[in-house]
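Single-structure report; data block below.
Only one protein chain is missing from this complex, and each of the others stays in its spot.
Lettered A and B in written order, each chain numbered from 1.
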Amino acid sequence: MRVSLAIILWLLMSCNAYADSLNYDAFSKIPIQHEGRIKPLATFALVESQRFHGSAEVDHTTATAWLASVMFDPGNAMEKPLFLVKDTDAQSMLNLPAKPDNLYSFAEVTQAIFGNKTLIEPLLEKRPDELSPGQKAVVQLYNDSGAFAQIALSCTLFLPLSIDLPGKPPSPLSTFTDYYHDLPALQESMKSIITHKGTNPDNYSTDELRLSKALETLTMTMESSQNNNLLRVIPPQWSQDDNWLSPWAMFYGGQGSPKTAKLTSLWKQLAAAYRLHDNSQWMQASSQLLHETSTTPGVRPAALSLEVMYYHWSLLDKSMLLYVTGFILILFCMSGLAVRPVRIAALLSVGTGALLHIITILSRIFILERPPVSTLYESLLFVSLIAVSFGLLLEWRLRNNLGLLVATVAGSVLLFASQSFSGEDTMNMLIAVLNTNFWLATHVLCITTGYGFGMVAGIIAHVYLIMRCLNRPADKTRQVLRGGYGTALIALLFTSLGTILGGIWADQSWGRFWGWDPKENGALLICLWLIWILHSRITGHFKERGFAAGLSLLNVVISLSWLGVNLLSTGLHSYGFTDKAAWGLGAFCGAEFLFVAITYIVIWRRDDAKT
Amino acid sequence: MTSNLKQLIHWLARPILLHWLLPYLMVMVVVGTVAQKYIGLYDSQRLFFSSFILWEGYIPLPGIRAISALILLSLVVKLIVASPWHKANSGIFIAHLGVLLLLLGGLVTAALSVEGYATLGKNDHTDSFTDYHKRVLTISKNNHDLLIIPWVDIQKNKAITSPLLPFSFKINDACRNCTMALREGNTPNLKGPAQKVQLVPIKHYLEDESNLAGIEFTLSNAGQDADGIYLAFEPMEKQPAFLYHGDSYHITLGREQYHLPFTLQLLESEKEVHPGTDVPRSYRSVVMVIDGKLQQRVVITMNHPLRYKGYTIYQSSFNANADTQQTQNVSYAIVENSGRLFPYIASITLSIGLLIHLCLRLPNLIKRNNDAS
Partner (left out) sequence: MLKHKKLIIVATLAVLILALVIYDLSSTSLTMSSDESAKSPELQPVPDVSFTKIDGSTIALRSLAGHKILLHFWASWCKPCREEFSNLLLQIANNDDGTILLAVSGDEKIEDIRKFIAPLMRGFKPIFVSGRVIIAQDPYHQLIEGVFQTYQYPETIVITPDFKMSKKVVGTYQP
């Protein structure tokens, strides 16, 4: 409540609502330390807007523009609908009025939270698995509103403050720091007033009332800013660690320096420009601010710019669309319709998609300075790229549309699967055991490359089964299966090497090469499956159809090992856990089994009829 | 060589063995993995992954160790008697040798490795470490260990006999995970806590480390004062003790202790988090290795353990004080594993073999594809 009152005070100085006419280019690139790494303000804005609002756009403005409005015009920002509360139980627990868009302003949310304190406090003590979905939503909203308050109050150090003191009339340029050193004297004077006249303001003179109000404003500003440390935009000046500071943390910690004086002055100019809607001053201040902070050790201006572009252009979505387009075009091709132009269009589509895909991954490597395979989301991106690249290579060698088919299917399916994890992807820092580029580069790259080749081999086997069902000539089908066989060999090479490297990494980190951990068992299963079907093919225990069926089911084995083991939520590999996509995975596996069973039976009966 | 033996050898070398063993192995791995969610890693390891026989009711099924042993044998026999040496097969041969080394390494590790932990606070030192799981019953005389009985030998109504024991020791009851309850009935001659409480077996926890073992035993022919029924329970601070002919005997139930041929002392520990987060960035501790005249400071970090005299010491967890969040003590995982090098050698061998095979096969595959297209 104190927090919201403090913010209400800012309403006195809040500027009028206006159409967004400011250029956010430089502002979006200003570095901030968040979640353990230096990122541009645009990414921070995106993360927070996703968190509160569930989308990158707020009220038809970009996340960056929204962030600026919260930082520099908190009074207005707290009145705008922002928090998405879809859970109806949570709405009724907090007595929030039903709304068609389920969006609530900070003012509404804080009022609801304050009014239901006795309900909320016990929930905060419980573990997440002890809460119902509605209760979880309430706790989430409580935490989110706290984060919003942090952002809203982060710049109050240099926003104009309406203080009317006897002998010191209010000035539109005065900020908190102009009155900070008056506080002890004001407190003494107030003590004296209370001693003589009591606490009833009706007994005070005009000057005494002004003094009392001024003191209340200053005290409230101080109290609400005590633990404000979310917006870490001030680089460390004096400390040995690399913790950046929020403006208030710098103030209270005495970490000011000539450099921070310059930065604070620029932030003041930025805030003033925002409130005056002065685009040229805004651009000048934000460019200078960006320039000043870019020279800090650990800040890579090129990485900041690239990250802003990365999220702005969302190349992966375009890539997925191109793969899907390519798939449709290839289907046309394979059904014999207008072959050459359609094939060229398909090639261009997939090629462009692959290019955008590569750019995405290279961007991630450059931004994060590590191999791009440290989270489930990243591994999905990488594996799909391997599969697409190999598909394109296959197409170059065979020129029979098989490679294109493999590339488009693998690309579309895996990128689609990655969408469920993209919301959680904020390019996070790695926990200690993963914080090693050497093992990430060797073990994880190896395993994911193996997954990629394995999926390609699986898709080729699918194509074989469909071709056999459609009674295609034996030499063509045999050629396809040979491709699958070769790919399976490569997959075996990478997965077995990757698995062993994983064991060696485990030996270095945890003291044992093999611990029958679910993730390890998953990797072992892929190797065993490949060894089994390859051996059985070589020794003649599997005929072509049996080998193809086994190779098709490799996709199921890979999916279960890669994603399925995470659903068990047990074991040392506790850094990939998710309960999402369980249904999707189940449906995928079910569909695969059905497909293989049906095609195998059809082929078997046909082969039997021939003999 | 007799013809029967020759037949057996050739049968072992046949590929059909692998063709049927592998799917069975995969099923066991899947079942064992899913079981971990319900019975915990330790029990599932014991039942599925480390066993030779898995009992499904009264039906004995081969465990993963038995299958692995059979595959190993088959591979050895095949390599010796049924692998012709051609340049074209060289890659495969070497790769199989790598697999053989891997399996052998697994065998050596399973047979010989010793794993345990030691928890040290600042400036604490130790020359021993504790097994994670194995419980033992130790009977000591005048502070020297007289008899150490592993848990597998502790069974209900079993008498522990040894020429070293001048009295009779019989286990009335034993539970791998117990809780205490108020004693019912009027059993005579109860000693110590047994007078008030009895042990009740409860369901095993998924985390074996949380399971608390306990036994109830009867001592006889140890003198009127000592004879009686006692309880030995892991969390009990005071374990049973008595005097016999002037000698002091202690009965302790706990985890097995192993001796280290050197002393380890914790000097410093540091947990670094990513700035502005709780996410750990690195764990670092500085220990002193004291071995006779040798005294050396060693830094242990994540992915860089300490290796000395065949022992490898890793940081396992940093335990913080709940109030101050400062690291109170560090738990180290200590492993002695003679088979440690096998996976390294095996992986090198396997990689070489697979690469050779790929290089030899690739031109053929490309040529065939060129011909076909």
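Here, contacts are C-beta pairs under 8 Å (C-beta built on N, C-alpha and C of every residue); 3 or more make two chains touch, one makes a residue touch a chain.
Remember, predicted model here, so these are calculated numbers, not experimental data.
Visitor: Would you indicate which residue among A:N76, A:S105, A:Q237 or A:Q288 is in contact with the undisplayed chain?
Guide: Of all options in A:N76, A:S105, A:Q237 or A:Q288, contact with the hidden chain holds for A:Q237.
Visitor: Looking at B:I139, B:I154, B:L266 or B:V289, which makes contact with the chain not pictured?
Guide: Answering carefully, the residue with contact to the hidden chain is B:V289.
Visitor: Based on the whole complex, identify which of B:H274, B:R340 or B:H357 touches the chain you can't see.
Guide: B:R340
Visitor: For chain A, which residues touch the unseen chain?
Guide: 177, 180-181, 184, 236-242, 250-261, 264, 297
Going forward, only the chains that are shown with their structure count from here on.
Visitor: Can you compute the centre-to-centre distance for chain A and chain B, using the mean CA position of each chain? Integer Å is fine.
Guide: 39
Visitor: How about chain B: which of its residues touch chain A in the complex?
Guide: Result: residues 15-16, 18-19, 22-23, 25-26, 29-30, 32-34, 36-37, 41, 44-45, 49, 102, 105-106, 109, 115, 273-277, 279-283, 302-305, 312, 314, 316, 333-335, 337, 340, 343-344, 346-347, 350-351, 354-355, 358, 361, 365-366, 368-369, 372-373 of chain B touch chain A.
Visitor: Can you check the complex and tell me which residues of chain A touch chain B?
Guide: These residues of chain A touch chain B: 33-37, 229, 232, 241-244, 397-400, 428-429, 431-433, 435-436, 439, 475, 479, 482-483, 486, 489-490, 492-493, 496-497, 500-501, 503-505, 507-518, 521-522, 524-525, 528-529, 531-532, 535-536, 538-539, 541, 565, 568-571.
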